[in-house]
Each structure stands twice: as C-alpha cells, then as structure tokens.
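Yeah, one chain of the complex is gone here, protein chain that is, but the others are all in their spots.
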Amino acid sequence: MMRVFAALVRRDLAIAVRVGGAGGLGLVFFLMVVTLIPFALGPDLNLLSRIGPAVLWIAGVLATLIGLDRLFQADEEDGSLDLMRLSPAPLELVVLAKCVAHWLATGLPLALASPLFGLLVALEPAALGRTALSLLIGTPALAFTGAVGAALAASIRRGGLLIAILVVPLMVPVLIFGVAAADPANAGRDQALTILLALTLASGAVAAIGAAAALRGGGQ
Amino acid sequence: MLTRLANPGFFMRVSGLALAPLAAAAALLFALGLYLAFFASPADYQQGETVRIMYIHVPAAWLALFFYSIMAVSALGTLVWRHPLADVSQRAAAPIGAAFTLVCLVTGSLWGKPMWGTYWVWDARLTSVLVLFLMYCGVLALWRAVDDPGRAARAVAVLTLVGAVNIPIVKYSVEWWSTLHQGPSVFRMGGPTIDPSMLRPLLVMALAFTLFGTALHLAGMRTEILRRRVRSLTLLQAERLERAAA
Amino acid sequence: MQLEADRLTCHRAGRRVLTDVSFALGPGEALAVTGRNGAGKSTLIGIVAGLIRADAGSVRATGTGERTLPESLHLVAHRDALKASLTAAENLAFAAALLGSAALAPDDALRRVGLPGAGALPVGYLSAGQRRRVALARLLVARRPLWLLDEPMTALDAAAQDLLGGIMAEHLAGGGLILAATHAPLPLDGTRELRLGAP
Partner (left out) sequence: MMETGRHAVFIWSAYGLTCLVAFGLVLRAVLDHRAQTRALARLEAGSGPAGSGPRG
C-alpha cells in the first residue's frame, strides 16, 4: 500500500520538475500577487507592513488555486486515472498521494519563500517567522480543500474557474485562522495556530473521502 | 555577416574562437574594476562606504536591460528574418538576463538597508527592475509550457516583443506611481552627478559585466545548438526503432 | 479465475446501449466482442472493469482469491495512460508499482512488444504506434489474470499484431482470460465471438 503512495508521489513530483519547473510557477505567481498589492495601495511601508500577513496569505490561496485544475484533469484525460482505479490501494490513498505531491510542489515552496516576499511588504522579523509558520501549517489545508473541487471538475472541460468558485468558500476558515496565526500583534495567535493545524488534519480526511467519491463517479 | 552566421557550423567555429579571449578580457576588467572600486575611489560624503555597492548594482541593472534587448532583437530575428540562430540566442540569453536582474534586485536591497533602514523600499527604479524580473520569469515559464521548439520559439518571440514595447510604459507609470504617493524620492540612487573618480570604476565594471555576459551568452548558444542536435538525434532514434520493429 | 456477466443492461447518454448481455469466460479462453460503432463494446469493457455502473444485471468473478475484480484485471483502452514527459521505462515502472504483483521488468516488456532500447525515450518523442506498444507492454509488467482490451489492433502494423498475438496466446496458455472489443479479427485461433447490437 505504501509502495503505491510513494510511487504516486514520486511520479507526480517528477512530472512537476520536468514540466512545471518544480513549483517555480507557483512561486512566480506568489511574487506577482505580492508585487501587485503595493501598486494598488501605494508604496507606504507602514500600511503594507500592517496588511503584510494578509497579502501573503491571499497570494498563497491564489497560488494554490492555479495549480488545482490540472491536479486530476491531466490524469483523467490520458487515462491514468482509470489505471489508478485498478490499483489495490483505495482511491482515498491515491487522492492523498496526489495532494501531498501537489503541496510539495506548490505549498511548501511558498511557505519557505514567504519570509523573502515578506520583505517586499516590509514585515517585521517577528511577523516574517510567524507568517512562514502559519503558511507551512495552513497550505496543506488549502491543497486538501482544493482537491475536492479539482476531483469534481476533473472530467469537465476548462474546469479551472469552476474549481475556484467551488473551493474558495471552503478555504475561508483556513484563511481566517492562517492570517490570525501570522499576526504578531494578535493576542490569540497561538490558539489560531492550533485551530489551523486542526483544520489541516480535518480537511485531509474530508478531501480523501470527498475527492475519492467524486472520482468514483467519473470514468468513460 | 548575418547570413553567414546563419549556419550553425560557422557560428560554432567563430564562437569557439571568441569565447576564450572574451572570458579573459572580462576577468582582467573585473580585477581592474574591483581595484578601482575599493582603492582608487572615495567614499560618498552622504552614504559612506556603501556607495561601493553601486559598482555592481548599476552594471547589473544595465545588463538586465541589455539582455532583454538581445532577446528582443532575437525575437525579431525569429519572427521577421527567420534567422535559424535567433531562437537559440533568445533561449540562451533569458536565464542570464534573469540572473543579472536578480543580482540587481538583491544588491539594490542590500544597498538600501543601511540608508532606508529596511531591505526594500518601493523606489521607482528598483520597482521597475522587479517588474522586469517578472517579465523574464514569464518568458522562462512560457518556454517550459510549450514543448515543441518551433512553436515555443514563435510564442516566446511574440511575448518578448510585446514585453519590450511595454518596458517604457511600465517604467513611466512606476515613476509616476512613486512620485504620486511619496513626492519625488528623497534620495536619487547614486546621485544625478557622479564625480569622475567614481565614474571610472563604474564604467570599467560595466564593461567587465558586459564582456562576461556576452561570453556566457555565446557559451549558452553553443550548448543550445548541441541540445537541439541531441533532440533531433533522439527523435531519429525513435524512428529507427520504428523501422527496426516493422 | 472464472468471469460471468448476467443480463447486463446499460444506458449511455440517454440511449439504451446494452440490453440483457450475458456471457461466461473461463481460464484459457478469449472472447471477441464485435459489433458496429456504438453497439456498446467499450461500455461492456467499462462495466467489467468497474469504471461504469450498469443499470441492471451483474458481473461476477470467482476464483480470484481475496482480490476484487478490478484488482485482478488489466485494461488497455483508447487512452493509453502514458505521461508524455516521462520515459517509457518510468511509465511502465509506475504502472507496475501501482498495480502490484510485478512480472517482467520494463525493459524486458518493451523488448517483447518490439521496442528494445526505447526505455530511456520520453513517451512524447514516440509515434502513435509506438505509444500503443508501450501501453500493451503494461500487460506484461504486472501479473493480472483477466485482460480487457479495447480495440487493441488500432495503430498496430502487421509485425506488432503478430507480437500481440504471441503475447495473448502465452497469456491464455498460462490460464489467463481475454475479453477484447475489436473490429478486426484477433490474431488468435479459437476465440469465441459475442456480437452486440442489431445483427
């Protein structure tokens, strides 16, 4: 069983490296969103540092969204999903493996690079660390929640926009507690972090069952 | 000359000869530039020693634009003159240009810290370089997305030209944006009038950077030509398998 | 292993495609499912593979031990389940890891389908015929008793069809079962035929 999990994660990462530039695409998109905000709000550093965590988290949500529509659709189109349905491993494990691979390729690089982008919005060092930590814990929840939408839209042509509409409401709690956990001024930030962790674990279970059920309905 | 350069064989011979002297000249100029920068130029009355970062920050900014213009010319070569080496030159120039844009951003940020107290201020020129970096990333991302080299060459050429047309527009709007909110930026990067003793190291370093960049570009083009040959031979291999199996 | 289908009925996009289709398949037997386009050949294959739910009727497999039907079959359909950016060997190694009970190594499987030394070639570089052979090589990298083949002969030249015939014969000799939807006659002797749709 674990062999199937490892094979799936390895394959998806190999494809991400060869085609997607190993998360480079997600990082550049993240940088673009962070760069756009000051152009709209003006270069005032005090304002930017106050909304810094929010900017990084919104960029994180959007960066996760763009990678979602190809998560299952690519495999549905070329028949790999049918192959996975014939595997002894349950579809839930297949979904988890693909979510982990998607997170390693997009969510993890975002969390690790967020201190660098935090400089663009003049975050103080304390906020840099906390934002990175909250992103590290929160981005898996984004990947899991998004996977359900991606599975539902797997067999729908041009499902990218649809997925965003389906999953963004589900991501609201993660965004709220993520930004709360990142803001050093917020007194309740440690509870927010633990709730965020709880959200990640819960969304993992929900995604495994939900996305597998959505995929089970698919096929020719 | 341009047409004779068209056939890769001739280019490989010429670039092979030019590579070593170019690299040697670049190394020599670097040494001279570093000496001038650290020993033969005064500290700035206002910024003190940190002005020495200018000697790599400004040439890096210059190279970032220099390589984007090489890409723009190559794009014209691909779309208008159909020059076979145009796409090779463009594909070799992009990563080098992106790397120097990054150097410019990082050195600008390190230069800004002692003066502004933070690593990043949305200064008009630094912000324009950041937008240029995003455009470089766009070009590199488009390459990875399109797998057929012929189609990729045309797509990237169009993107580069559209980008090149937009650079002055972006530059103007970012300048306007930064003056709109902050008033004319208090500190001009490197001051409008650089006194001659600082100008000399700056020019030497700029020349050294340019030669170094050109050498990298030629080397990159040579490798790119080899990569295409490897690709076509691999395709040939697949066909030979087809015939062998039939 | 024994496979029985009992009065399968199925609608696809509002059209009744299968009505009361029944058949039985024992070890060492091959069944060619024929019929004009749209007669429900692919649907029948999809139902047996567990990818499509039949409206009525049932498919039962006996003698597969604790493995369910989907876990004891191979499916090679129109979509070849190959990733263009990965090499042929990587695709086959992934399929073997995914399906379990590994049999031939990828490179040996590729040699059996007439693609020696193609292991390191990215699948994106291969022609349609070659991709088809790599998909068929998947049958050899994992041991599964039942082979479901949807139009296996498409994009295969004469030499490839002979190779396929040999592989199928070997599988039947080893007690395997083959259910193939096809227009062209299979390169096998003694295959029963199940005609679908209006005669």
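Here the chain labels run A, B and C in written order, and each chain numbers its own residues starting at 1.
FYI, a contact is a pair of C-beta atoms (placed from the backbone, for glycine too) under 8 Å apart; a residue touches a chain by one contact, two chains touch by 3 or more.
These numbers come from a predicted model, not from an experiment.
> I'm checking contacts with the chain that's been left out. Which of B:6, B:25, B:76 or B:106 qualifies?
B:106
> Of the residues listed, B:121, B:140, B:159 or B:174, which one is in contact with the missing chain?
In the full complex, the listed residue that touches the missing chain is B:140.
> Hey, which of B:46, B:166 or B:234 is the one touching the hidden chain?
B:234
> Touching the left-out chain: which of C:38, C:63, C:117 or C:174?
C:117
> Footprint of the hidden chain on chain B, which residues?
The list for chain B reads 38-39, 43, 48-50, 52-53, 56-57, 60, 94-96, 99-100, 102-103, 106-107, 110-111, 113-114, 140, 143-144, 147, 149, 152, 212, 216, 219-220, 222-223, 226-227, 229-231, 233-234, 237.
The rule is short, and it goes like this: only the chains that are shown with their structure count from here on.
> Between chain A and chain C, what is the gap in Å from one C-alpha centre to the other?
Chain centroid spacing, chain A to chain C, equals 37 Å.
> Counting only Cα atoms for the centres, state how far chain B is from chain C in Å.
53
> Taking each residue of chain A in turn, which ones touch at least two of the other chains?
In chain A, 19 touch at least two other chains.
> For the complex, give me every residue of chain A touching chain B.
Going by the criterion above, the answer is residues 19-21, 24-25, 28, 31-32, 35, 38-39, 42-45, 119-120, 122.
> Tell me, which parts of chain C touch chain B in their complex?
For this pair, the touching residues of chain C are 84-85, 114-118, 121, 124-127, 129-130, 133, 157, 159-160.
> Which of the residues in chain C come into contact with chain A in the complex?
42-43, 46, 49-52, 67, 70-71, 73-75, 77-83, 85-86, 90, 94-95, 97-100
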